[in-house]
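This is the structure I have questions about; it appears just below.
Heads up, one of the protein chains got dropped from this complex, but the rest are sitting where they should.
Moving on, here comes chain A:
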Amino acid sequence: MRSFLQKGWRPILVIVLLLLGWQLSTIILQIPEWLLPSPTQIVREAITGWSIFSGHITSTIQLIFIGFIIGSSIGIFVAIALHLVPILREAFYPLIIISQNIPTIVLAPLLVIWFGFGMLPKIIVITLVCFFPITIALLDGFRQSDRDLKHYMQMAGATNRQIFWKLEWPHALPALFSGLKISATYSVLGAVISEWLGASEGIGVYMTLASSSFRTDRVFVAIFIIVILSLLFFGIILLLEKGLIKWKPKEERERHE
């Protein structure tokens, strides 16, 4: 914590200066509130409007959570299947790499056409954006496990199952977590975008309503909430990782902090 304060004061100072500059320029240049509200106006709206959007937040968090759990489970499952069945890997791995370059979000309107405005299309969108980073990261993790160790285990008579659970799976855990971190951020984005396309509740809905009525302060409130949610989610994964992976080399851990 102390080291965080020691190193963290510089970026915090930058943020404070930015906000200060923002506040001052809205006053000096007399920018109308509907064009660019000042930070204090945004904070005021966040406090007074809390009762309006708190419901939206819970609904979005729920969506993110369900989508993320389903998406990452499928991602993990697909990675294991592709890794253990070489024929599947040969057939699908190139396709997965190629499809990674397609922004999955563009499928969202199609999914709305097919599945309507309920939970299902939204969960599918989040699943799709979560799934690729996890599958790719995990597959690479499996493949990069120590060849010498694998030979040692094979010569000692280890079964494929033992090699998977004792060597490849633990070796791929750090890779899995880097995939999960990317997916966590993606799933927040996926949730909001899918809500833009049609929903009765959620931050995406709150945002569309705010922008169509020129309540720019509310748009900013929504943006900040999305940023905070992303960071929070990322932090949870980071904490999980620190709890689960205690064996990382010291230098590496220090570099992270």
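Simple rule for what comes next: a residue touches a chain if its C-beta (ideal position, glycine included) is under 8 Å from a C-beta of that chain, and two chains touch if they have at least 3 such contacts; residues count from 1.
Just so it is clear, contacts and distances are computed from a predicted model.
S.K.: Assign the chain not included in the display its UniProt protein name, restricting the answer to "Isoquinoline 1-oxidoreductase beta subunit", "3-methyl-2-oxobutanoate dehydrogenase subunit alpha", "Cysteine desulfuration protein SufE" or "ABC transporter ATP-binding protein".
M.R.: "ABC transporter ATP-binding protein"
S.K.: Hey, which of A:167, A:197 or A:210 is the one touching the hidden chain?
M.R.: A:167
S.K.: Which one, A:25, A:58, A:100 or A:154, makes contact with the chain that was left out?
M.R.: Within the whole complex, the residue contacting the unshown chain is A:154.
S.K.: May I ask you to list the residues on chain A that touch the chain which is not drawn?
M.R.: 146, 148-149, 151-158, 162, 166-167, 170-171, 173, 245-250
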